[in-house]
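Right, one structure below, let's go through it.
Omission of a single protein chain aside, the complex is shown with its protein chains in their original locations.
Labels for the chains are A and B, by order of writing; each one numbers its residues from 1.
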Amino acid sequence: MTDKIVMEIARYSPESDHEPHFESYEVPLKREWVVLDALNHIKDNVDGSLTYRWSCRMGICGSCGMMVNGEPKLTCATFLSSYARHGGKIRVEPLRYFPVIRDLVTEIGGFMQKLKKAKPWLMRASNDQLTEGTYLQTPEQLDRYKQFSMCINCTLCYAACPVVGLDPVFIGPAALALAQRYNMDSRDQGAAERTATLAHPDGVWGCTFVGECTRVCPKHVDPAGAIQQYKIAAVIDWLKSFVTPRGRDASSHAGND
Amino acid sequence: MPVATQATIKSPPQYTEFHPRWYRPKVSVYWWLGERHYLKFILRELSSVFVAWFVIETLMLINALHRGPDAYAQFLQTMQNPLLIILNIISMFFVVFHTITWFNLAPSATPVRMGGKRLPDAMIAGPAYVAWIVISAFICWLVLR
Partner (left out) sequence: MAKHESNEAFFWILFSAGGMLAALFIPMQLFLFGIAFPLGWLHAPTYDNLMALVRMPLVRAYLFVLCSLPLFHWAHRFRYTLYDGLKVKHLNEVIFVLCYGGATLGTIVAAYLLWTIR
């Protein structure tokens, strides 16, 4: 049983490189180590220029997402020992389908813009006063959207979704799941405000239910399910629009924009 | 800000303090061949081609019925062509693949809640499979009697 494992890590330095290249590092194969531990070991002891994002190291901040042997993973939750049996090499690359700033760090500004487009905040029909008391919600009402609220914005789903890679304006799984999270929240009254963004070719209609987003999600959010559920809601909405006259301007504006 | 392409770079890369040059990997047109899950997805989507093929065959059948008993006999004979049989066997795989993937995915789109909790997916897919078997048996009986 070897006590070392080889890591092949993508390096890219905008000052000197035109495209990424791989560098190999040998790290101790400790039973309890995750890929993030290996990266920290390399940075602390071998090559201080290695650049990557991480924070909580316990799977809740969403910072440490990277491609590990071609799969989007949280590196704080991916054990080195899982790869030791397969010839002992681990390839680490920045998350797919994002521009790369340096080494393993991706540019997520586009993602942040897409999140904002989903209007992920509670919208009320009128400006409620604190004096009117808190909103009440039963456990059953919470259960309707709770799964979609578990998203940690790690963007693993964006790295998994081929449509994100093929169509840069596609709003993407996390943003759509987040919009659905608010649509399903009994306290929210802003579903109509989100329609323009969601029921759009760059919104849910761009999704072809590949299902990869759900498969790689570390928090089991099931964004694919959220999107399909919204498609059905959009269809019902569309059918209703033939029966009842709808004025989108009639719904009062709420929330920051 | 100049946009440098990989093909035309000869001088050292430009680096300005607040605009590092991001690397933007291109997605190859063969993206779906690179991974098992992507390939499975594309095959699932291509099953629709075999669904369309079935419709064409059915239209051919109805057209033959339209023309009379001789045309129908001719149709049945044409269907015995080995190439067509192979095509139909392949179609069979894809059509069944469509059915299975459809039933397995449908519960994600139509969550059913009872007693405050969501029903497990199998409880929605299960009845679909049962319906499939019942309908298939009925078609069999209807055509063969």
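To be clear about the criterion, a residue touches a chain if its C-beta (ideal position, glycine included) is under 8 Å from a C-beta of that chain, and two chains touch if they have at least 3 such contacts.
Being a predicted model, the structure only gives us computed values, none of them experimental.
S.K.: In the whole complex, what residues of subunit B lie against the chain that is missing from view?
M.R.: Answer for subunit B: residues 27, 29, 32, 42, 45-46, 48-49, 51-52, 54-59, 61-63, 65-66, 68-69, 72-73, 76, 79-80, 84-85, 88-89, 91-92, 95-96, 98-99, 102-103, 106, 128, 131-132, 135-136, 139-140, 142-144 touch the chain left out.
S.K.: If you put the missing chain back, which residues of subunit A would it touch?
M.R.: Given the touch definition above, subunit A has residues 162-163, 166-167, 195-196, 199-201, 205, 208, 231, 234-235, 237-238, 241 touching the missing chain.
Here, only the chains that are shown with their structure count from here on.
S.K.: Roughly how many whole angstrom separate the Cα centroids of subunit A and subunit B?
M.R.: 26
S.K.: Subunit B touches which residues of subunit A in the complex?
M.R.: 12, 14-20, 70, 96-97, 99-102, 107, 139-140, 143-144, 162, 165-166, 208-212, 214-215, 222, 224-225, 228-229, 231-232
S.K.: Quick check: in the complex, which residue numbers of subunit B touch subunit A?
M.R.: Spelled out, the residues of subunit B in touch with subunit A are 4, 6, 9, 12-13, 15, 20-25, 27, 31-32, 35, 37-38, 41, 45, 105, 108-111, 113, 116-118.
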